[in-house]
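Entry: subunit A
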Amino acid sequence: MTAALSVQGLQVAIGTGASSANVLRGVSLDLQRGEVRGLVGESGAGKSMLGRAVLGLLPANAVIAAGTIQFEGRDLVAMPEPERRSLLGRRIALIPQDPMTSLNPVKRVGAQIAILLRHHLALSKRGALERAAELLAEVAIREPRRVLELYPHEISGGMRQRVLIAMAFACDPSLVIADEPTTALDVTVQRQVLQLVERLRQRHGAAVLFITHDLGVVAKICRTMTVLHAGRVLEEGETAEVLAKPRHPYTRALLAATPRADRPAEALRPVPPALIENLWSEAHRLDRLVVAGPA
Partner candidate 1 sequence: MRWGEIIRRLVLIPPTLVGVAVIVFVLLRVVPGDPIAMMIPPGASPADIDRLRAFYGLDQPILQQFITWFGQALRGDFGRSISVHQSVFELVLARLPATLELAALATLIAVVLGTIAAMIGIQLRGRRAEWVVDGGVGVFLAIPDFLWALILLLLFGVLIPLLPISGRIDPQIDVNFHSNFYLVESILTGRFDIANALLHHMLLPALALALPFAALVARILKTSLAEAEDQDYAQIARARGFSRPAILLREVFPNALIPTVALGGVQITLLLGGTVLVERIFSYEGIGNMAIDAVINRDFPLIQGLILTFAVLFIALNLGVDLVVTLLDPRLRHG
Partner candidate 2 sequence: MVDLALDSALGPPSRWIAGLKRGGPRLWVGAALVGVLVLAALLAPLIALHDPLEQDLMSAQLPPAWVVGGDLAYWLGTDSLGRCVLSRLIYSARTAVAVALIAASLAAAIGIAFGLIAGSFGGWVDQATSRLIDVWMAFPPVLLSIVLAAVIGAGLTSVIAAIVVVDWTRFARVVRAETMVQLQRDYAAAARVIGLSRSGILRLEILPNLIPLVVTLLAVEMGIAILVEVILSFVGISVAGDTPTWGGMIAEGRQIVYQAPWIMALPIGCIISSVIGFNLLGDGLRLVLDPVQRR
């Protein structure tokens, strides 16, 4: 069965010549149909870069130095632009991080959803608005018709995130990249959003790559997980196993550093700086090996 997403040995570098830096160092990752995989790592680990690479949204000074990205067996990198654009928003969707800045402030909510529907699904104006109302109801927004007429600044952050989730699932995608969708929300809203994503994923049968730095979120919703650091995959596997029996010292350190509600008295142990340093030296050593080429 073709994987929904298959990333093999992806290397992404930023900048050119002497000042270039690797952000992804040979990352490989698979996502089967309907699988929810968490992608964890600290800031700067390269998680967002991976998401952007899949969507074809790397910054102008970033280059894919090596590796492949395949969506349902099709090469995303080599694909001609118009073909990729027909996939984006439709079969491959994004749930963005910051609900406060991810919606166009001068257009009504309904209009923004409708534009998407009309572009990809060729619905009529009225049909699109109807469908938009249905989508809002699906993400548990009360009075969907009223909300359609509102501007983004007139609804709360939590509601905006739901609108963004609705837009992600609007065209029935098979792959959804969720880029830290709960980071900007407070804890109570987080729970609702996670439940929503899970419910919609089940209904549409989509695979979800859940990018986050929060292990708690991963534990709740992701069946599999990948741990990223300095652009390298350090560990991956079924979430339950990785969290119960972490193999890599970094994963163990991450777990130890996570506050736990069931053991509040336990002192937090920060990730040892020496460990981080080692990991970075290792990464740079691998860089030099790649540049030097095989012996």
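On how the list was made: all candidates are chains of the complex that A comes from, given by their letters.
We take it that a contact is a pair of C-beta atoms (placed from the backbone, for glycine too) under 8 Å apart; a residue touches a chain by one contact, two chains touch by 3 or more; residues count from 1.
Owing to the predicted nature of the structure, the values given are computational and were not obtained by experimental measurement.
By the touch criterion defined above, subunit A in this complex contacts candidate 1 out of 1 or 2.
Interface residues of subunit A, counted against candidate 1 in their complex, comprise 55, 57, 60, 84-90, 93-94, 96, 98, 101-107, 115-116, 119-120, 151, 153-154, 167.
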